[in-house]
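One protein chain is absent from this view; the other protein chains keep their places.
By letter and in written order, the chains are A, B and C; residue numbering begins at 1 in each of them.
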Amino acid sequence: MAKGTTAEPLDITPGEGEHCSTGHHLCMPEDSRKRAARRLAIARGHLESIRRSLEDPDVYCVDVLRQIKAVQGALDGAAAVVLRGHLEAHVATAATRGDEKAIVDELMDVFKYV
Amino acid sequence: MAKGTTAEPLDITPGEGEHCSTGHHLCMPEDSRKRAARRLAIARGHLESIRRSLEDPDVYCVDVLRQIKAVQGALDGAAAVVLRGHLEAHVATAATRGDEKAIVDELMDVFKYV
Amino acid sequence: MAKGTTAEPLDITPGEGEHCSTGHHLCMPEDSRKRAARRLAIARGHLESIRRSLEDPDVYCVDVLRQIKAVQGALDGAAAVVLRGHLEAHVATAATRGDEKAIVDELMDVFKYV
Partner (left out) sequence: MAKGTTAEPLDITPGEGEHCSTGHHLCMPEDSRKRAARRLAIARGHLESIRRSLEDPDVYCVDVLRQIKAVQGALDGAAAVVLRGHLEAHVATAATRGDEKAIVDELMDVFKYV
C-alpha cells in the first residue's frame, strides 16, 4: 500500500476521536477496518473458488461471468464500508481541521477510478 | 458454481471446434479459461494483501479504496477475457446452432448485474 | 454519428433478414431502433428538467445527484435495447457471414468504455 504517495496533505495530528496509533496522519476507524477486512476475506475465498472452477474444462463462461460479478458486488460492499468510515471520520470533520480542499480533492481523485 | 441452473437452453452437443470434455453443454475455450485463471490468481493475491494491510491500525481509508478499485479493474479484465471467449465461441456461432434467442437472453441477464 | 470510422470490417451485404436500406453495412433492427429512440426521448426530457431545476438557487445537491443517476439508469436501459438487438441480429449470425473476429473485437472495444 503506497501510503506515502498521498499522505502529504493529510499529515495532520488527529483529535482524540481518531483512534490512530501514530500522530502523523488520519487513520481508519477501527470498526470500518475490521468490517472491511472480514468482507475482503470472504471475497478472496469466493475468488479462489472461481479460480479453482476454471481448472475444470467443463466450466461454462456465463457461470464464470456471474461469479465474477458477485465478487465485484462484494468488493463494492467492502469499499462502501471504507468510504462511509472515511466520510464520517475524516471528511465530515474537515472544516474543524481546515483541510477541506485537500481531503475533497483526494476523494474526488479516487472516484475517478470507480 | 451452479452450472445446473442455467444449463438448460445450452444442452447442445458442441461441434468439433468446441474443446469440451463432455457433449452436454457449451464449454469455455481453453485459452480464455487459462488466461482468466491467471488473472484471478493475481487479483486474489492483491486482495489478500489489502486484507492484511487492514490489520495495521495506521492504514489510511483512501489507500484502501484505491487498492480495492485496482482489484476491481483486474476483475473487469478477467471478465473481459471470459466474455470475449464466450462471444467468439458461443454467441457468434449461435445462428449455426439455432439457439440465438436463448444465448442472447442469458448474456443480457448477466449484463444486468454489471 | 461517425459511422465511417468503424464501418470497414462491417461492409458486408446483409441477408434478407436485415432491414437495411443500403447493402453496405449491418443495420439496426427496426424494433430496437424505435424502442431505443423512445427511451432516449424520455431521458432527454428528464435531463432538461434537471437542467431547469438548476436555475433555482434552492436546489439541493443530493437531489440533483439522484436525478442524474436516474437518467443514467434510463440510458443504461436504452443501451441494453441496442445491445440486445445487436447481439441477436449481428453477433449471433457472425459465423454465418464469417466476420466473428471483427464483430467481437468491435463490441469488446465498446465495452471498454462502459
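Here is the rule we use: a residue touches a chain if its C-beta (ideal position, glycine included) is under 8 Å from a C-beta of that chain, and two chains touch if they have at least 3 such contacts.
Since we're looking at a predicted model, the values are computed, not measured.
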Next item on the list: Name every shown chain in contact with the chain that has been left out of the document.
Entry: A, C
Next item on the list: Determine which one of A:41, A:70 or A:94 touches the chain that has been left out.
Entry: A:94
Check: Can you list where chain A touches the absent chain?
Finding: 80, 83-84, 87-88, 91-96, 100-101, 103-104, 107-108, 111-112, 114
Margin query: Just checking the interface: what residues of chain C touch the absent partner chain?
Written below: 1-3, 6-7, 10, 19-22, 25-28, 30, 32-34, 36-37, 40-41, 43-44, 47-48, 50-51, 53-55, 57-73, 75-76, 78-79, 82-83, 85-86, 89-90, 106-107, 110, 113-114
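Keep this in mind: only the chains that are shown with their structure count from here on.
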Notebook entry, point to check: Looking at which chains touch, is this a line, ring, star, complete or other?
Noted result: line
Note to self: So the centre of each chain is just the mean of its C-alpha atoms; given that, what is the distance between chain A and chain C in Å?
What the structure shows: 33
Next item on the list: Take the average of all CA coordinates in chain A, do the same for chain B, and state the distance between these two points in whole angstrom.
Entry: 23
Item checked: Residue list for chain A, restricted to those that touch at least two other chains -> none
